[in-house]
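Worksheet: the structure to be examined is printed underneath.
One protein chain omitted, others in place.
Now for subunit A:
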Amino acid sequence: MNFATKAALAVAILGLAACSNPDKYGSGATGPGGTLGPGGAGINQGGINDPNSPAYFSQTIGDMVHFSVDQSTLSDTARGILTQQASWLVSHPTYTAIIEGHADEQGTRDYNLALGARRANAAQEFLISQGVAGNRLRTVSYGKERPLAICSTEECYAKNRRAVTVISQSAAGS
């Protein structure tokens, strides 16, 4: 992941944090996305080389998978990433996750919400198939409302067609 991508990720996740989702998954102490949330980047959560850190999950494993235009099928690359995500979640049972589905801007608002839900569900089903308990996972779709990349070319659209696994500690966790 190059610097520009990380910067874009930080901007996007901070953007999500700013939109104030008062659900139990979205307002934990670590903040959405773990290290990049309001908890502070890497201060008390371990770095990307600490296999127990949220940063390891979101950056070393990778917290997002991408999709083709108007599709919700998981590519081999996506399955590889999700397999590692599932393994991490199985070995870190105090974490829960919301899987966010997103679409690029080339679609209408309602349809993109439904399409994002399909993508989030595809990722969720794969994680469950790899042994993650379904009650630790939830999905949400942002449709085209929260793009990562803001240009209007296929290069950006490809980054925006994604499912992001946003982990947070369960209530008692620390």
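Everything below uses one rule, namely that a contact is a pair of C-beta atoms (placed from the backbone, for glycine too) under 8 Å apart; a residue touches a chain by one contact, two chains touch by 3 or more; residues count from 1.
Everything below uses one rule, namely that contacts and distances are computed from a predicted model.
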Listed names "Signal recognition particle receptor FtsY", "Tol-Pal system protein TolB", "Carbohydrate ABC transporter membrane protein 2, CUT1 family" or "DsrE/DsrF/DrsH-like family protein", matching UniProt entry of the absent chain: "Tol-Pal system protein TolB"
Per the touch definition above, residue among A:74, A:113, A:132 or A:167 touching the missing chain: A:113
Contact footprint on subunit A, counting only the chain that is left out: 8, 11-12, 14-16, 18-23, 25-26, 72, 98, 105-111, 113-115, 117-118, 120-122, 124-125, 138-142, 145-152
